[in-house]
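Here is chain A:
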Amino acid sequence: MSKHHISTTINGEPVEFLCDTAQTLLDVLRDELGLTGSKEGCGSGDCGACSVRVEGRLVCACLVLAAEVDGCEVETIEGVAQGNVLHPLQQVFLDEAALQCGICTPGIIVAAKALLEKNLDPTEEEIRFWLAGNLCRCTGYDKIVRAVQKAASVMRSA
Partner candidate 1 sequence: MATVLLQPEFARRHTGGERIIEVEATTCQALIELLDERHPGFADAIAKGVVVAIDGQLYPDPLLQALKAGSEVCFLPALEGG
Partner candidate 2 sequence: MGNEERQFKWVGTRQVRPDGVEKVTGQANYGADFTLPGMITGRVLRSPHAHARIRSIDTSAASALKGVRAVVTADDFPNLPSEVVAGGESPVNYRYISCNAIARDKVLYEGHAVAAVAASDPAVAEAALKLIQVEYELLPHVIDVREAMREDAPLLHEDLFTEGVDPKPARPSNIAKRTEFLLGDPAAGFAECEVIIERSYTTQPVHQGYIEPHACVASVAADGMTTVWSSSQGQFMVREFCAKLLKIADSDLRVIPAEIGGGFGGKTTVYLEPLAIALSRKSGKPVKMVMSREEVFKASGPTSGGVLHVKIGARRDGTLLAGECELAYQAGAFPGSPAIPGCMTAFACYDIPNAKTVGFDVVSNRPKCAAYRAPGAPMAAFAVESALDELALKLGMDPIELRLKNAAKEGTRALYGPKMPIIGFVETLEAARAHPHYNTPLKANQGRGIASGFWFNIGGQSSAALHINEDGTAEVVTGNPDIGGSRASMAIMAAEVLGIDYAKVKPLIGDTASVGYSFLTGGSRVTFATGKAVVEAANDVVQQLRARAAKIWKCEVEEVIWKDGVAHPAQGQTDTRTQLSLAEIAASAARTGGPISGKASLNAGGAGPGFGTHLCDVEVDPETGRVEVLRYTVIQDVGRAIHPSYVEGQMQGGAAQGIGWALNEEYVYDEQGRLQNPGFLDYRMPVASDLPMIDTVMVEVPNPAHPFGVRGVGEVPIVPPLAAVANAVARASGVRVNDLPISPPRLLAALMK
(Lines give C-alpha, C1' and ligand atoms only; values in the text may rest on other atoms or scores of the structure.)
Protein backbone atom coordinates (compact mmCIF):
# COMPACT_ATOMS: atom_id res chain seq x y z
CA MET A 1 0.00 0.00 0.00
CA SER A 2 1.30 3.40 -0.86
CA LYS A 3 2.14 5.95 1.80
CA HIS A 4 0.33 9.19 2.46
CA HIS A 5 2.04 12.42 1.61
CA ILE A 6 1.32 14.85 4.41
CA SER A 7 2.02 18.58 4.43
CA THR A 8 1.89 20.21 7.80
CA THR A 9 3.43 22.90 9.95
CA ILE A 10 5.32 21.78 13.01
CA ASN A 11 6.45 24.40 15.51
CA GLY A 12 6.08 27.04 12.84
CA GLU A 13 8.14 25.27 10.19
CA PRO A 14 6.60 23.73 7.08
CA VAL A 15 7.15 19.95 7.19
CA GLU A 16 6.29 17.24 4.70
CA PHE A 17 6.42 13.55 5.41
CA LEU A 18 5.26 10.19 4.13
CA CYS A 19 3.41 7.86 6.46
CA ASP A 20 1.48 4.63 6.54
CA THR A 21 -2.20 4.77 7.38
CA ALA A 22 -1.63 3.03 10.70
CA GLN A 23 1.15 5.33 11.89
CA THR A 24 0.22 7.69 14.68
CA LEU A 25 1.32 11.27 14.87
CA LEU A 26 3.54 10.20 17.76
CA ASP A 27 5.21 7.50 15.63
CA VAL A 28 5.97 10.03 12.93
CA LEU A 29 7.18 12.74 15.29
CA ARG A 30 9.51 10.35 17.08
CA ASP A 31 10.58 7.86 14.45
CA GLU A 32 10.45 9.85 11.19
CA LEU A 33 11.04 13.45 12.21
CA GLY A 34 13.41 12.99 15.15
CA LEU A 35 11.19 14.96 17.50
CA THR A 36 11.62 12.65 20.48
CA GLY A 37 10.59 15.20 23.10
CA SER A 38 7.07 13.78 22.99
CA LYS A 39 7.24 10.53 24.95
CA GLU A 40 5.29 7.29 24.64
CA GLY A 41 4.23 6.14 28.09
CA CYS A 42 1.19 4.08 27.21
CA GLY A 43 0.08 4.36 23.58
CA SER A 44 -3.53 4.54 24.72
CA GLY A 45 -4.06 8.19 25.65
CA ASP A 46 -3.95 7.58 29.39
CA CYS A 47 -0.63 9.12 30.45
CA GLY A 48 -0.34 12.35 28.47
CA ALA A 49 3.44 12.04 28.00
CA CYS A 50 2.89 12.61 24.27
CA SER A 51 0.73 15.73 24.69
CA VAL A 52 0.99 18.00 21.64
CA ARG A 53 -1.29 20.58 20.10
CA VAL A 54 -2.98 20.27 16.73
CA GLU A 55 -4.57 23.50 15.55
CA GLY A 56 -4.17 24.73 19.12
CA ARG A 57 -6.10 21.82 20.58
CA LEU A 58 -4.40 19.69 23.22
CA VAL A 59 -4.26 16.06 22.13
CA CYS A 60 -2.37 12.87 22.84
CA ALA A 61 -0.21 12.32 19.77
CA CYS A 62 -0.55 8.56 20.25
CA LEU A 63 -4.29 8.83 19.56
CA VAL A 64 -3.98 10.93 16.40
CA LEU A 65 -3.21 9.31 13.07
CA ALA A 66 -0.35 11.04 11.34
CA ALA A 67 -2.43 11.38 8.20
CA GLU A 68 -4.96 13.45 10.15
CA VAL A 69 -2.61 16.40 10.54
CA ASP A 70 -2.47 17.16 6.83
CA GLY A 71 -2.76 20.94 6.52
CA CYS A 72 -2.69 21.43 10.29
CA GLU A 73 -0.48 23.40 12.65
CA VAL A 74 1.22 21.14 15.16
CA GLU A 75 3.03 22.32 18.28
CA THR A 76 5.29 20.00 20.25
CA ILE A 77 7.55 20.49 23.27
CA GLU A 78 10.36 21.34 20.87
CA GLY A 79 8.44 24.45 19.89
CA VAL A 80 7.72 25.78 23.36
CA ALA A 81 10.99 27.65 23.87
CA GLN A 82 11.76 30.46 21.45
CA GLY A 83 15.20 29.47 20.27
CA ASN A 84 17.25 29.42 23.44
CA VAL A 85 14.80 31.53 25.40
CA LEU A 86 12.80 29.29 27.69
CA HIS A 87 9.05 29.72 28.10
CA PRO A 88 8.17 30.94 31.62
CA LEU A 89 6.70 27.51 32.36
CA GLN A 90 10.01 25.86 31.49
CA GLN A 91 12.00 28.30 33.60
CA VAL A 92 9.69 27.96 36.58
CA PHE A 93 9.72 24.15 36.33
CA LEU A 94 13.51 24.37 36.69
CA ASP A 95 13.46 26.95 39.49
CA GLU A 96 10.81 25.07 41.48
CA ALA A 97 12.21 21.55 40.89
CA ALA A 98 8.87 20.52 39.38
CA LEU A 99 10.42 17.49 37.73
CA GLN A 100 12.27 14.45 38.98
CA CYS A 101 12.88 11.88 36.26
CA GLY A 102 11.52 14.30 33.67
CA ILE A 103 9.77 11.83 31.36
CA CYS A 104 6.34 13.37 31.90
CA THR A 105 7.67 16.93 31.85
CA PRO A 106 7.39 17.68 28.11
CA GLY A 107 3.76 16.58 28.04
CA ILE A 108 2.94 18.48 31.20
CA ILE A 109 4.54 21.67 29.91
CA VAL A 110 2.68 21.45 26.61
CA ALA A 111 -0.58 20.81 28.46
CA ALA A 112 0.00 23.56 31.02
CA LYS A 113 0.86 26.03 28.27
CA ALA A 114 -2.46 25.26 26.60
CA LEU A 115 -4.22 25.91 29.91
CA LEU A 116 -2.46 29.22 30.54
CA GLU A 117 -3.27 30.43 27.05
CA LYS A 118 -6.95 29.98 27.90
CA ASN A 119 -6.83 30.99 31.51
CA LEU A 120 -3.96 33.00 32.92
CA ASP A 121 -5.24 32.80 36.49
CA PRO A 122 -6.30 29.21 37.09
CA THR A 123 -7.22 27.94 40.54
CA GLU A 124 -5.43 24.96 42.04
CA GLU A 125 -8.47 22.85 41.26
CA GLU A 126 -8.55 24.00 37.63
CA ILE A 127 -4.88 23.13 37.24
CA ARG A 128 -5.35 19.71 38.84
CA PHE A 129 -8.30 18.81 36.63
CA TRP A 130 -6.64 20.20 33.48
CA LEU A 131 -3.55 18.08 34.17
CA ALA A 132 -5.51 15.00 35.27
CA GLY A 133 -4.64 13.40 31.94
CA ASN A 134 -0.91 13.79 32.49
CA LEU A 135 0.49 11.12 34.76
CA CYS A 136 3.52 11.81 36.90
CA ARG A 137 4.74 9.04 39.17
CA CYS A 138 7.66 10.88 40.77
CA THR A 139 6.45 14.16 42.22
CA GLY A 140 3.02 13.63 43.72
CA TYR A 141 2.09 16.68 41.54
CA ASP A 142 2.63 19.19 44.36
CA LYS A 143 5.58 21.00 42.80
CA ILE A 144 4.04 20.75 39.33
CA VAL A 145 0.84 22.47 40.42
CA ARG A 146 2.80 25.13 42.28
CA ALA A 147 5.03 25.70 39.25
CA VAL A 148 2.04 26.20 36.97
CA GLN A 149 0.58 28.68 39.47
CA LYS A 150 3.86 30.53 39.65
CA ALA A 151 4.34 30.56 35.88
CA ALA A 152 0.84 32.00 35.53
CA SER A 153 1.76 34.75 37.94
CA VAL A 154 5.01 35.45 36.07
CA MET A 155 3.10 35.60 32.79
CA ARG A 156 0.41 37.84 34.23
CA SER A 157 2.97 40.38 35.37
CA ALA A 158 4.92 40.21 32.09
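Candidates were picked such that all candidates are chains of the complex that A comes from, given by their letters.
What we mean here is this: a contact is a pair of C-beta atoms (placed from the backbone, for glycine too) under 8 Å apart; a residue touches a chain by one contact, two chains touch by 3 or more; residues count from 1.
Keep in mind that this is a model prediction, so the values were computed, not measured.
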Pick from 1 or 2, the complex member that touches chain A: 2
Touch list for chain A against partner candidate 2, complex: 20, 22, 30, 35-44, 46-47, 49, 76-78, 80-81, 86, 89-90, 93-97, 99-106, 109, 124-125, 127-129, 131-146
